[in-house]
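Rest of the complex left out; these chains stay put.
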Amino acid sequence: MGDDNSRTLIITGNEAAAIGARLSRVQVIAAYPITPQSPVTENLSQYVEKGELDAQYVAVESEHSALSVCIGASSVGARAFTATSANGLAYMCEQIHWAAGARLPLVMCCVNRAMAAPWNVLNDQQDSMSQRDAGWVQLFARDNQEILDLVIQAYKIAETAYVPVMVCYDGYILSHTVMPVDVPTQDDVDRFLPSYTPHTILNPDNPRNLNQVTLADPRVNSSGVLCHGYLEFRYMLEEALHDTMQIISDTNREFTSVFGRNRGDLIWNYELDDADVALLAAGSIATQATVAADELRTQGVKAGVIGIRSYRPFPKEALMEATSKTKLVIVFDKSLSYGNEGPICSDLKSALYFSEMRPMVHGYVAGLGGRDIKARELVEATYSSIEWLKSGESIKTTGWINCQI
Amino acid sequence: METNVLDLPEKEYMLPGNRACAGCGLAIAYRYILKALDGNAIFAVPASCLTVLQGMYPSSSVNIPCINVAFPSTAASACGVAAGLKALGKKDVTVVAFAGDGGTYDIGIQGLSGVAERGTDMIYVCYDNEAYMNTGNQRSGSTPLGATTATTPILNKQQHAKDIPQIMESHNVPYIATACASYPADLYDKVRKAIDKKGVLRYLHILAPCPPGWGFSTKDTVKIGRLCIESGMFALYENEDRN
Amino acid sequence: MNVNVLHDSRICEIRWHGRGGQGAITSAQLLADTAYNESFLGVTASPTFGAERRGAPITASTRLSLKPVRIFSQIEVPDIVIVLDSTLLATANATQGLKPGGWLIVNTSENPDQLGISGDFSIATADATFAAQKVGLVVSGFAMVNTAMLGAFARTTEMISLESIKNTFMRKFSAQAAQKNYEAASLTFELTHLLRRGNGN
Amino acid sequence: MGTRDCGHISAMASPTVGEAGKTGEWRQLRPVINHMKCIPAKKGKPACFMCWLYCPEVVVKRSIPIEIDLTYCKGCGICAEECPAGAIVMAPEHATQES
């Protein structure tokens, strides 16, 4: 596979992710197979063995180790990549927190899959959603083009803010579905993405001890400078996450200027300008929602779509703005914070709590464990929510799409 | 021939005024390992007494680059360091994973077994104080039969310790050596040898007597270690050049 | 041809039936690739999850549209059903949901009317097995018919040309394999029998 | 003036003597050297240095005469115990202690 011209390939999401990593010139790859992520690692090992990618491929013995290898590699200044799904992501959990706290600009693809038990290898987003607190940027791809683009952008974002970035995409629905993807040239990518400069390098010439025990209170160093306590580090992590909102926008602008493609910023909109009803979701279901919106419009309902590209940082202001003219926002969550509600729905309501034109918000859980979601079902759900809105009842509990219980 | 005490290098990489207990066997061992590496190493250290010895941000009690890592991740994190250095073309630095017995025998054995299989170019050091000392002397896979610990308080430990050096031998690790804090020159020599055997995994196992954990007086650390060897409770050996 | 539309984006939905090991998924993808190069801007192809053990029935799908495809759900009402192994006609309920006026394309040595399949759709048959065997596309004794069936698809729907199929093979396979597969597809193209029924055009 | 001045975004520590403070204060017994008995001092040339070899605190100087940095010596007593010449004894640090 030469890389001389930008060209459109008909490829799966997993191939798009692997190509994205290759074009980003990742230097260390550590991954462990799991359905539906496995083809990512297979593709990458192939690139490395073929000599198409000059990287260390470490075939680790678990996902915990996969992320650990990336942590070690990034700490000495190498650009590191991993990918996983579901139980693999959960098995990494300790290291997910670690990577963020250590401020390492790793990129990981999470090929979204349902969490066990029971076993189910199909798509939902419970896996990455359940890791949303840890201090990673979480980006969701709506199609395979966006997977490739986001992997490349992720390194830029990560290495600017020194926070790890998770690129999430729907298992099977995107990971195993081929569709046209414009693959940029290596030259263009190199132009867009400079090489990685770590904030601290482990280096015998200037010995540093990283991630040491940090006390409750700030402490003076040997030169008399007052250094952070644990809380201040955490404040800085939050500050960095907050800053990534701007960085994500800037990165997208730069990406557009180099590659001529603008797929939206923290969020993307479809037919939203005059919409009374906004369908809001992350990932491939948001793409499907555009079809539902089209259908609703032919039926006289002014519907639009808001797609979440950045779930963390959660784009509160952008969402406030985007929903300011809508009467009703319908949120489709492919996951659930059990004992509460869908995480996107919950975060949205929290974000809009002080909004002047507070739209009604109704959440649905959809597609858990690969349950197929039809555009028509999104249309039906919209009507049902509109009914509720008309009924004047104030509270409506989470709806479930196509639950056959 | 063992290096003479007069020929052991002067330069110290472990600094005084650290948080180790008085009479800590680990401290003695660590001191000589650092001497042998002479600063040209990058360490990965999981939660353990060594974490405490090395101090708290923003100050460190050791003059070497070190990455503190999650407790189960020592071998893999060090492997990442090795992979990163390789990717960056930095060939002369020795990567050292350095964990306690709990971090090696128990929660760390999966990662260790992984680097053993992959043959990662690094030195893995297990310092063995025969229990989880950092959390208060709970039983580990290294705690010997009959030992009293915080989690075997009355009936004492019912099982034999694992034999990790032998388990490493079963992994065909090309260089395995055991050592003891009471024999610093021997330890120093073994580390030097391990450094020279680049390109493969080298496993070093170090018995590190622990006064508060084992319940002996701080002055007896070296003596206790010596008794362990002399009585045959712990054997000093090297196992090298296996296929 | 027929398309299934939610409204303005006409999408042709194709369901493949095969057995684990027959390459249905590959064909579904090759069709998408070929169609893209025939200026179908919107193409997707995907497997349907299941135990993909060799010999076990599986399905795959391809969507073709002049605009980008924004639907990822499973195909309920296919415009076209392609059956790589005629034994699946009975056991896998292959014609389920097939759109009135759609096409059923079957790899068989029989003629469409010999199949005895009733329904409001047209039927195409082609002896892809013969074609594959003829050109030597045989793996451990079994004819690999999946690429050959692209010829039957081309002949039946006229949505893609043999030329495009050849180009796809050349992009994807070694020169020698491309040639063999192309020969099988083009022979199958020739061998295709069409039986128009219902409102199929 | 806050902690941001340290310039760190992650916990990154630098080598420091006395990270745990003046650990000499932990001591209950103090090593006292009798240079008259000490082998290198007696021989007038480098020898023995078992105290240097085994000190876990890196506070013994391999010099003639040997020196102990009591600012950090934790008073473990290993040097005294291992000294082949009995040249070091451990003395109570505070008057109130038994020896």
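As written, the chains take the letters A, B, C and D, and residue 1 is the first residue of each chain.
Criterion: a contact is a pair of C-beta atoms (placed from the backbone, for glycine too) under 8 Å apart; a residue touches a chain by one contact, two chains touch by 3 or more.
All figures in this text were calculated on a predicted structure; none of them were measured in a lab.
Chain composition of the entire complex in this structure file, expressed with the shown labels, reads A x2, B x2, C x2, D x2.
Criterion: only the chains that are shown with their structure count from here on.
Subunit A and subunit D have CA centres that are 54 Å apart. Between the CA-based centres of subunit A and subunit C the separation comes to 35 Å, rounded to the whole angstrom. Here the CA centre of subunit B is 23 Å from the CA centre of subunit D. For subunit A, the set of residues that touch two or more other chains comprises 207-212, 214, 221-222, 225, 227-228. Under the contact definition stated at the top, not a single residue of subunit C touches 2 or more other chains. Those residues of subunit B that touch subunit D in the complex are listed here as 5-6, 8, 10, 12, 14-25, 27-28, 31, 55-63, 182, 184-185, 211, 217-223.
Only residues 101-103, 162, 199-200, 207-212, 214, 218, 221-222, 225-229, 232-233, 236, 240 of subunit A touch subunit D when the two sit together in their complex. Only residues 8, 10, 121-122, 170, 172-174, 176-180, 284, 287-288, 290-291, 294-295, 298, 370, 372-376 of subunit A touch subunit C when the two sit together in their complex.
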